[in-house]
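The next block holds one structure in the form of structure tokens; read it before the comments.
Shown here: the complex without one of its protein chains, the others still in place.
Coming up: chain A.
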Amino acid sequence: MARTGVKRSNWIGRVLLVDLLAGLRLTLGYMVSKTVTHHYPDYEKWVPYQRHRGHHFIKTNDEGEVNCVACELCSQICPCDCITVIPFENEKGDRRPKVFDINLARCLYCGLCEDACPADAIKLGQEYEVATHHRGTLVVHLEDLVKAPGKAGNGGVVRPAKLDRNSGLRSVTQTGPKDAGLDWWSRIRRER
């Protein structure tokens, strides 16, 4: 109603409180309509779009080795100096990172490391729950980065999830019958 222009009632309407009743009808409609809130972190979790820049991850090749060649381009381009790479030479004679630390507390998730990487190794994934009680745990190491979840395949949906109270209070999406996830935008009530 508000968008289509306000209709003022005549004096009969005002005496019979038509405007007030219209308002009451609107709020009653909302009262019985479905809620649009995500039930996060208890039952639902938003899976971000593929373009989302979250917690980093490092890709591995078919043999399980990290793609990273420890060229340090990412740590050079990083505007907040949060990536530490120390290279070493492995048994096969390849240049690989010995240390690959990212300080998530300093990172601004700009994605420049992803752009700079020549070896298709470092990426920014879908994980966005990085809250913690200790600053030290925000420095993630190579093994964490390899294990971190990748980019969301079919993102932009709400998935059933469960709060995991054991390992650091994360909401974990459940794979189940509703695997495709729910299009959250369909919950929004629009006026024609």
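By definition in this document, a residue touches a chain if its C-beta (ideal position, glycine included) is under 8 Å from a C-beta of that chain, and two chains touch if they have at least 3 such contacts; residues count from 1.
Note that contacts and distances are computed from a predicted model.
Colleague: UniProt names the one chain left off this complex as which of "ABC transporter substrate-binding protein", "Fluoride-specific ion channel FluC", "YeeE/YedE family protein" or "NADH-quinone oxidoreductase subunit H"?
Modeller: The UniProt record for the chain left out of view names it "NADH-quinone oxidoreductase subunit H".
Colleague: Which of A:33, A:76 or A:90 touches the chain that is not shown?
Modeller: Of these options, the touching residue for the absent chain is A:33.
Colleague: Would you indicate which residue among A:133, A:165 or A:189 is in contact with the undisplayed chain?
Modeller: Candidates A:133, A:165 or A:189; residue touching the omitted chain: A:189.
Colleague: Could you pull out which residues of chain A are in touch with the chain that's been left out?
Modeller: Spelled out for chain A, the touching residues are 20, 23-24, 26-28, 30-37, 39, 42, 189.
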